[in-house]
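Apart from one protein chain that is not included, each protein chain of the complex appears where it belongs.
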Amino acid sequence: MSSEESDTKAVAPAPAPQSWWTTVGEYTLGKDAFGELSQMTKRQILFQVMNVALVVFSALMIWKGLMVVTGSESPIVVVLSGSMEPAFTRGDLLFLTNDKSDPIRVGEILVFKVRGRDIPIVHRVLKLHEDHNGNLKFLTKGDNNRVDDRGLYAQDQLWLHPDDVVGRARAFIPYVGIVTILMNDFPFLKFVLLGVLGLYMLLNRE
Amino acid sequence: MHSALTRGNAIFSLGFTCVALATFLCAVTTVFENPSPVVSVNIHNPFVRNQQQYHRWSQRFDRAYFTFDLNAGTCMPVTANVVASCTTVRLRFTGSQAVNQIIVWDKIMRRDIDDPRISLRDMKLKYPFYDDAHGLRGNNITLSLHWNVVPVAGLLPRNSEGHVTIKLDDQYA
């Protein structure tokens, strides 16, 4: 975004054809945004597309890298329900690790998935039994719930096992996940956001 | 900065970066905390029964009962990076399994809303104390108090504890 004022002459802009979309483009993106787009050669358009693809793919690689480092299949989780208030409210972000060599202990905050369902649940370990072979089973409960989680488990399942655990909560940032909750509650926002981002990235030369 | 949109974008991104930086600095301030609570625990009247659990009628399990007294000075540090403190009274014992840990009583204290001191007398267990089979008679149990502090931002497991150990009866009551 440089001010390409040549030191020879500054020329006043030509009157652009006025239709409603050029007017909108003028007010939001600066004059001649759509004129720029129509002037870009095929090579420049391809270059823009490749830039966008580069950003998307690096984000994906960072995510996969985090998955490997922490050992958990979902290293960043947004708290979706209010069952752990007042400690965690809806929309907080949790960072998880899943270190299998560090044994789970009572009172830790776990994120687990019930077999057959896809929603991760964030609760605290209430009871734990480990036998002499190292097989572990435990029961969880949300801080704000009156009863333990046996009602949430699968049919005939009374205990959880370390395989059901997605990770243990290690770090916490408040309110950052509000975006995810809004997009879950109002799915059309996803398309609005993608559309705006896509438009901005394609029309902007940076 | 030629259009209002680029100006707004620049101001907004600097504001957002500053908020994130302030949050990060707040998280860093908790690194130097090292609390250790002063706790006194007494256990009264322990006994063991052989009972059915409500969801598994065909089997009988050992269940132990007792009441306890607990006194603790404060269960929450008074620093900026605290939202709430989950105080739990935990039991550790070796019964029919190698390792057993149970939370028998808990309380969530919010900062500035709930009283951070604990003073309990003759408190009954909030959650039932079952063994997985029949290994409770004649065993030792250790009762400990833990507080787990939830921060405004930062690393999660911030724990402290204090404890006492007693021995259970040899016979069923």
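For this structure, a couple of remarks:
Read from first to last, the chains carry the letters A and B; within each, the first residue is number 1.
Operating definition for what follows: contacts are C-beta pairs under 8 Å (C-beta built on N, C-alpha and C of every residue); 3 or more make two chains touch, one makes a residue touch a chain.
One rule holds for everything that comes next: contacts and distances are computed from a predicted model.
As stated in its UniProt record, the chain not included in the shown complex is "Signal peptidase complex subunit 1", which appears among "DNA replication complex GINS protein SLD5", "Nicastrin", "CSN8/PSMD8/EIF3K domain-containing protein" or "Signal peptidase complex subunit 1". Residues of chain B that touch the chain left out of the display are 1-4, 7-8, 10-12, 14-15, 18-19, 21-23, 25-26, 29, 78-81, 152-153.
Rule of thumb we're sticking to: only the chains that are shown with their structure count from here on.
Here chain A touches chain B in the complex through residues 1, 3, 28-30, 86-88, 94, 105-109, 124, 126-132, 143, 148, 150, 158, 169-174, going by the rule given at the top. Interface residues of chain B, counted against chain A in their complex, comprise 2-3, 5-6, 23, 55-56, 83-84, 86, 88, 90, 97-103, 106, 108, 110, 127, 132, 146, 148, 150-157, 159.
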